[in-house]
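For this depiction, one protein chain was excluded, whereas all remaining protein chains were kept in their positions.
Should a chain be cited, it is by its letter among A and B, assigned in written order, with residues numbered from 1 in that chain.
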Amino acid sequence: MDPMDAIKVTFFQECDEQLGELEAGLMALEEGTGDRETVNAVFRAVHSVKGGAGAFGFEDLVKFSHTFETVLDLMRSDKLAIEPDVLHVMLRASDVLADLVHAARDGGTVDQDRCAALMEELEHLALGDSAAPAPAPVAAVTSAPASPDAEPEPDEWGFVPLRISIDDVPLLDEPAAPASDEEIWKVTFTPRPALYAKGSDATILLRELAILGECDVAVDDSLVPSLDAMDVNASYLSWTCFLNSDKDEAAIREIFEFVEGDCDLIVERIVVSTPAPITAPMPVIEPIAPPPVAIVAPAPTAKPTAAPPRAAPAASKAAPAAAASGDGEGKAAANATIRVDLERVDRLIDLVGELVINQAMLAQRVAETGVVRSSNVAMGLDELEQLTRELQDSVMAIRAQPVKSVFQRMPRLVREIATATNKQVRLVMDGEGTEVDKTVIERLSDPITHMLRNAVDHGLETTQERIDAGKAAEGTIRLAALHRSGRIVIEVSDDGRGINRERVKAKAIEKGLIAADLNMTDEEIDNIIFLPGFSTASAISDISGRGVGMDVVKRSIQALGGRISINSNPGKGSTFTLSLPLTLAVLDGMVVSAAEQTLIAPLTTIIETLQPKPGEVRRLGPNRTVIAVRDAFVPLVDVGVALGFRKESAQPDSGVVLLVESEGGGRAALLVDDIQGQRQVVIKSLEANYQRVEGVAAATILGDGRVALILDVDGLIAQRVSETRAETQLAKAG
Amino acid sequence: MSMRILTVDDSRMMREMLLMALKGAGFDVVQAEDGEHGLEVLAEHGADVIITDINMPKLDGFGFIERVRGVEAHRATPILVLSTESDAAKKARARDAGATGWIVKPFDAARLVEAIRRVSA
Partner (left out) sequence: MTNDDIEFAQNRLELISFRIGEQEYCVDIMAVREIRGWAAATPLPQSPPYVRGVINLRGAVLPIIDLANRLGFGVTEPDARHVIIVVRIGGRVVGLLVDAVSEILTTTADAIQPTPDVACDAVKRFVKGILAVEGRMISWIVLDQILPDQSLEEAA
């Protein structure tokens, strides 16, 4: 990757972090938990975004962040009160800032009106508490990088703001706009020893002066003593500069502002009849010999050759040192972290996965030789297995990340839905530090987004309804993450109206999803909302809908070996609970065989295994079977048939049944030929090199090196359910 | 022995950028992410020129410069401030703290390198 592209990537990563900090800080201030350092951190976040944006020439971003920063600076210096109205504008400004960052990254566009409106509000805030208009730097900072053609404003140190251009020749040598050649500036500059003692350099000041216009410099070395009489701490040189520039005296004096008091400076306007002395501008300055310790240099003259650059070609030598000391991110000693390329970690995890497979293969081969369990070989293998497991757990832990990265995007979402639905909502987040494998983190965002949309849009009542019901006008939504029995649990709860079970049930009956006379528990009714076909146009508003029903959310979660459920309390609110495995890299599975194929069923889906007895399996219609499990009849799915590996179903009583939980909390029974055992398997994607296959969640590699398929249990059942429904409909039609 | 530059900036991007620009110019580069860290790195590795940001957590640029100037070995080490700001009052503060120069971000690599060579000549 081009180094600048790599830095750009870093910039956007950092922007995301800064935006998170910004939002978190503003919210802390809003809740009254912030302090002075919070304000500083918020300021720095915006400031940092601005700095980077300037480097890459993202003008809109620079402009907006500058205005934002100006307001934050007022807050930082106690000129603007920290109050809800102000913070509200800032929070919305942070949303716009995020949009601008993303537009800069993805090349998209932003809502210009919204951006302009927020800009205006910010400017208003900037004006609000202080009589002075928005601070002057607005124009200076934003205009300079905006138009490369315009002559950039040098600051008093003479460094002209430039967009970063590593490859380009800097503007340095471009001649300044020609000025009047009638009158020029004469600047006489005599440094005192103190100037050098503070680390300043006369040369650099002269160089900056030269940037103001065409400049001719003459050095007065008449005071330089002979070498043996020279005092290294003394100052012997003075310079006279003839500057042709349209800048005023203040601009010239500004250059020397920093060394004011440490030099003698005379600035005067003189008239010259010809521009001759100004014809050779920059090079004149370049060669001025170094200042105080001029011992090494021969007596300086006005035009020697260029000063020897120091240490220029030592790049290769410098690189390892820099890599060792400076390149390393963070403070190794302080917080003992290192930054590692994700690819390396992924590679390590892949390799450990291979090791797990290899270890299993080895164990299997050794077992096949008939070695007894108590032998040294077998015991050594046991230890190897143990170590391999631990190694795998440790490696997986490297890739674990806190869910914060997902959570921190949610306040904004809730704000936007709240605004769109005209509701007052407070989002409380908990357990942001809960860690989970990055493969899972990536998949959390969509379901959480959906659950939150649903909670604000459907869960919470309107403000008026809440007031009428005697509740607080502001609804509360809680988003929490926690670890529970080796899984990550995400809870989204609201204090809204709860599920209207009457209405849900009526609607489900109306849609033919359930039988009218079905006796259902409250929990079963609540879970109807996850049934395919329940979410319909009437339930899908602009907010929570987006055409995706809760059934799709549930399917996508189940595809990851996760579960989702809802618990509702009428009038008090609802809680969605989502649980997922901590990683999508490995899975605990039951190894089964069906139609001569070895398959893996995720252990989390299995409630129990049964050995069907003759008579427990009944036919239902021409080609459906059910199995009696205690006193309930559960639909039976022959896995071999469902996957198309065989046409005819096996004799149920010759096989084994896996009782699994299906959609809507109901159960189903999977018929397989045999169970081989339980083991942890490494999940391999089928989609990486092929495509999604119905009924199959993923693949893994067994001890013998062959590929085995991991069953998509819920997919298999859903498939059967939809087939049954189609048949029913056909029967009705016929 | 190439010249060693200490860069102090809380932005990873800015550090990367500086690293690229300075290493490319043949300097030895050590980096720190805030003022406090900068002092630690300076104590451990030393530096011939220091480039520092102003707005940083823990110890900001002004404080950092003051503390560096308090170290005998670095009383005259050139310190360049690299900041997006160009506010005169802040520059004055930096000068009073002991800064050698002020460069407005975004910086131009060639000019930055030149500035370093100049202040360290």
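Here is the rule we go by: contacts are C-beta pairs under 8 Å (C-beta built on N, C-alpha and C of every residue); 3 or more make two chains touch, one makes a residue touch a chain.
Please read these numbers as outputs of a predicted model, since none were measured by experiment.
Q: Using the touch definition from the header, name the shown chains in contact with the chain that isn't displayed.
A: Displayed chains contacted by the hidden chain, ordered by label: A.
Q: Which of A:Gly52, A:Gly199, A:Gly459 or A:Gly695 touches the chain that is not shown?
A: Going through A:Gly52, A:Gly199, A:Gly459 or A:Gly695 one by one, A:Gly695 is the residue touching the chain not shown.
Q: State which residues belonging to chain A touch the missing partner chain.
A: Residues 350, 353-354, 357, 597, 642-645, 684-686, 688-696, 699, 701, 705-709 of chain A touch the chain that is not shown.
Throughout what follows, only the chains that are shown with their structure count from here on.
Q: Let me have the rounded angstrom distance from the C-alpha centre of chain A over to the C-alpha centre of chain B, please.
A: Chain A and chain B have C-alpha centres separated by 29 Å.
Q: State the interface residues of chain A toward chain B in the complex, per the touch definition above.
A: 3, 6-7, 10-11, 13-14, 40-41, 43-44, 47-48, 50-52, 54-55, 137, 140-141, 145, 155-157, 159-166, 169-172, 196-201, 203-204, 207, 257-258, 290-291, 307, 309-315, 317-319, 321-322, 325-327, 329-331, 333-334
Q: Applying the document's contact rule, which stretches of chain B touch chain A when the two form their complex?
A: 1-3, 7, 10-14, 16-17, 19-21, 23-31, 33, 37, 40-41, 45, 55-57, 75-79, 84-88, 91-92, 95, 98-111, 114-115, 117-121
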